[in-house]
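Would you mind keeping the following structure in view while I ask a few things?
Note that one protein chain is taken out, while the other chains of the complex remain in position.
Here the chain labels run A and B in written order, and each chain numbers its own residues starting at 1.
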Amino acid sequence: MAVEGRVRTEDHGRVRVLTFDRPGRANAFDAALYRAAAAGLTGADLDDGVGAVVLTGAGRTFTAGTDLAEMADTADAGPGPVDRTTPGAAGDRPEHPFDAFLDAVVGFGKPLLAAVNGAGVGLGLTLLAHCDLVLVSENARLKAPFTQMGVVPEAASSYLLPRRMGDQRAAEALLTSGWISAEDAVASGLALRKYAPDDLLPEAVALAQAIAAHPAGSVRATKALLTASRRDAVSEARRREGAAFADILRSPAMGNAIRNHLAGEKGAS
Amino acid sequence: MAVEGRVRTEDHGRVRVLTFDRPGRANAFDAALYRAAAAGLTGADLDDGVGAVVLTGAGRTFTAGTDLAEMADTADAGPGPVDRTTPGAAGDRPEHPFDAFLDAVVGFGKPLLAAVNGAGVGLGLTLLAHCDLVLVSENARLKAPFTQMGVVPEAASSYLLPRRMGDQRAAEALLTSGWISAEDAVASGLALRKYAPDDLLPEAVALAQAIAAHPAGSVRATKALLTASRRDAVSEARRREGAAFADILRSPAMGNAIRNHLAGEKGAS
Partner (left out) sequence: MAVEGRVRTEDHGRVRVLTFDRPGRANAFDAALYRAAAAGLTGADLDDGVGAVVLTGAGRTFTAGTDLAEMADTADAGPGPVDRTTPGAAGDRPEHPFDAFLDAVVGFGKPLLAAVNGAGVGLGLTLLAHCDLVLVSENARLKAPFTQMGVVPEAASSYLLPRRMGDQRAAEALLTSGWISAEDAVASGLALRKYAPDDLLPEAVALAQAIAAHPAGSVRATKALLTASRRDAVSEARRREGAAFADILRSPAMGNAIRNHLAGEKGAS
């Protein structure tokens, strides 16, 4: 399957819908999906015909997050979802696809919406904290299983989830690794509104179209102003999370736990 | 009409009510109203008999924000509501009345309340994010029409509205330019509580009096501590917004759109 095959692209007027499309694996992000999604965002940013983007998932899942089976295969190559932009951390190794995708999300210059059509795990939750507007299906549910896996929060979620959900709801989500229902996602501020499954994508496209109808330069400048005051804190959180993940990997107990977990995933796949 | 005529002043014990009073123009801020409101705040700050201030509007509107017809008249004089305190931005030109008013709001040393008695547009919404406590009438509604007008957020609203309303509610308000109901204002945190129209001002005065009954030095120090942690971010946001507004004005397409919009406003007035 070509890289591009991992993400479906569909335009509704000035709104582009990018659909994570790997249903046999619950839309889990392997390197190909990371690269396809990053390319989809970069292309939409450069296309003057696109005024806003909606991210969604194919089938009944939003995304299961990073593909742990693939991660186990490539574990020898490095620590995985760690911020390669950390000064001095990466040397001359190529940027990990996780970071390439996250850089594309963080740097995206147009309004970015999410239509969360089902379960979102790991990056399926932490990605949402970077989206300007998040709509969820009534049967969506979200989970950040980092403590369960023995690792640490990723994608600046240790900074952005407290900002989006409040300190305590974020602490509960990240410390317990528990599920968040669609209702709680809305009540906490992680999502803006919830809809019946069939209404979700049409509502997200309509909201994006209402924004894309305004002058593009004004919309882009407004998005830039909204993100400017958190940009440095997001970079700093990614750096801290990357350092903490590297520390965990170096700890013998933790490293073994993760390696066993990944080996189990690999065996099960 | 004298400058002072634009703002009515009324004391209830140690609480001063300042009423934007230009009903023929929906209490829109022309230069005279900006200056009168700034002078009203400065006077209240210096008056030991005043413990707290309530801002409200005459008639059935809170304020329509900056008077666009006047803005069109003076368009040749400069870019309008841009932060003149930006280092190097203003040179030796006098400070714009918008900035003089906003400086008086940001620097006000006593508790500042708003009793939002009706529609608030533009500054009628963004001003609220600087008030310590905001009470709204059940028939109030609020709108930040910056993308609709092809411009950018003002008055540090790109920083303060996410802080007050959450990232997503603020993004929706600023990107769509849609109306916010009184109910949504309370649900989002933009307002503290809503009241029947006749109860609004008495409730606001009573709340202000409860605060003004405490030792003045303690109240002033508490207000200073509450604002201290956001002061630098507010200045930085005003600077960024001013730069973005100047960029928009320099862009040929945007400049034309704004000039046409303002010409239409002027013709209609």
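Throughout what follows, a residue touches a chain if its C-beta (ideal position, glycine included) is under 8 Å from a C-beta of that chain, and two chains touch if they have at least 3 such contacts.
Predicted model, so just to flag it, every value in this text is computed and none were measured.
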Remark   = The one residue from B:Lys143, B:Arg163 or B:Arg240 touching the chain left out of view is B:Arg163
Ask   = Which of B:Val105, B:Val151, B:Ile211 or B:Ile248 touches the chain that is not shown?
value = B:Ile211
Residue among A:Ala170, A:Val186 or A:Leu200 that touches the chain left out of view = A:Ala170
Ask   = Thinking of the whole complex, not just what is shown, which of A:Gly51, A:Gly65, A:Pro153 or A:Gly217 touches the missing chain?
value = A:Pro153
Note = Across the whole complex, the chain not displayed is touched by chain A residues 146-153, 158-159, 162, 166-172, 174-178, 233, 236-237, 240-241, 244, 247-248, 251, 253-254, 257
Note = Across the whole complex, the chain not displayed is touched by chain B residues 111, 132-134, 163-164, 189, 191-192, 207, 210-211, 214-215, 217-219, 221-226, 228-229
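In the analysis below, only the chains that are shown with their structure count from here on.
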Query = In whole angstrom, what separates the CA-based centres of chain A and chain B?
reply = 36
